[in-house]
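Only one protein chain is missing from this complex, and each of the others stays in its spot.
The chains carry the letters A and B, assigned in the order they are written, with residues numbered from 1 in each.
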Amino acid sequence: MSELARIIEALLFLASDPLAVTELCEVTGESAAAVGAALEELAEAFAPGERGLVLRELAGGFTLASDPIAEAAARALLAKPRLATLTPAQLETLAIVAYLAPVSRPEIARIRGVNADSPVASLLDRGLIEESGRSQFGAVVYRTTTLFLKVFGLQGAGELPDVAQWDPTPEEQRALRERLLAAGEARAGIASE
Amino acid sequence: MSELARIIEALLFLASDPLAVTELCEVTGESAAAVGAALEELAEAFAPGERGLVLRELAGGFTLASDPIAEAAARALLAKPRLATLTPAQLETLAIVAYLAPVSRPEIARIRGVNADSPVASLLDRGLIEESGRSQFGAVVYRTTTLFLKVFGLQGAGELPDVAQWDPTPEEQRALRERLLAAGEARAGIASE
Partner (left out) sequence: MHLAELELDLDVFSGPFDLLLTLVLREEVDLRELALAEVVLAYLDHLDARGDLDLEVTTEFIVLVAALLELKSRLLLPGEELEELLELEPGEAAEELLARMLEARRYRAAAAYLADVLADQPAVRFREAPLPAHLRRSSLEELEAAAWDPATLARALGGLLALPPKLDFSHISVMRVSVAERVAHLRALLRSAVALSFDDAVRGADRMTVAVTLWALLELYKRGEASWEQIEPFGEITVRRVPGARPGGPAGTP
């Protein structure tokens, strides 16, 4: 293994966040081409089935992770599941933060229609979201973390599919609008009786 | 590489402390002889000069560590970004401790309007604040450190810049602490709506 590949392997081992090629160039003083070649070398060394570790490309960079082959033993050793399950409320809150960041707790509550204190607290606690400043009204705003990208295997929040794809079709929306309008008029009718 | 060696490589990668042979036997369900053979295999794969990581045998068992070859790059990588960035939450917390010390964690949380555990822990970890005793109610109180003075280029804690320039209501006569607590509670009132 080349010296540069060895250095990069050590850096990937030490860093908790994925490392981008530009970062690797900067701290090793090597060209992007050289770093690219070293990463190729590592990708080969860590090809699936070769070792206990795998090289993953995530969150705009590279990181090492344990191979799934070790999952049973890792669970026994670390005495905790790979991921604690996320409740529906936590997933919904996470989705809102992922799509709308920076977003404040009152905004999340408005969209969900229920108080968001508890899911926000547990997502913070698990490191999936973090504070990113304050809104113009002084409320703390949140964004997703690199851990979120790692856990969900994403390159960046921009990789999430367009949220509008889950909207009802225009026909369905029209039907919905008509029903709501009819309900409103029915109420108006009751009032004028 | 054998499957057992791959699993053990992954376990050494994930564990923060050295792993004893007995532990490895327990979580893999293999005999001491099999684990011993797998460790031999790993020792060969991680022989000095081969990789960016080295296998070390310490009092408590086996561990993986970065090879000294990566030391300079690791310092460049891990020292710089950590230095450049205080998160918004950390900066707010540090400012509160700097101006109000001694100050307790519950007070910091009241002023910020959100929980302060995580920023307090990171500032302690980075050596920018330290415990300085207990309040009359028994809560631990914090102050800034000499390292804090050094990185901000201050001679003493009394030398902090005047807040007046950034004060949105400079005509207010009440003490800084009182005003911060009042503003924090007003924000919490909005956030809890």
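Going forward, contacts are C-beta pairs under 8 Å (C-beta built on N, C-alpha and C of every residue); 3 or more make two chains touch, one makes a residue touch a chain.
If you're wondering where the values come from, they're calculated on a predicted model, not measured in any experiment.
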**OP:** With the full complex in mind, choose from B:1, B:25, B:43 or B:78 the residue touching the hidden chain.
**Re:** B:78
Original post:
Pick from B:13, B:46, B:62 or B:142: which residue touches the chain that isn't shown?
Top reply: B:13
Subject >> Positions on chain A contacted by the hidden chain, ascending >> reply: 13-14, 16, 54, 56, 63-68, 70-71, 74, 78, 82-83, 86-89, 91-92, 94-96, 98-99, 111-114, 134, 137-139, 150-154, 160-161, 163-164, 166-168, 173, 176-177, 179-181, 183-185, 187-192
**OP:** With the missing chain put back, which residues of chain B would touch it? List them for me.
**Re:** 10, 13-16, 65-66, 74-75, 78-80, 82-83, 86, 91-92, 94-96, 98-99, 111-112, 126-128, 147, 150-154, 159-163, 165-169, 176, 179-180, 182-184, 186-187, 189-190
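Definition applied: only the chains that are shown with their structure count from here on.
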Original post:
For chain B, which residues are in contact with chain A within the complex?
Top reply: 1, 3, 5-11, 13-15, 19, 23, 26-28, 50-53, 64, 66-67, 69-70, 73-74, 76-78, 87-89, 112-115, 118, 183, 187, 190-193
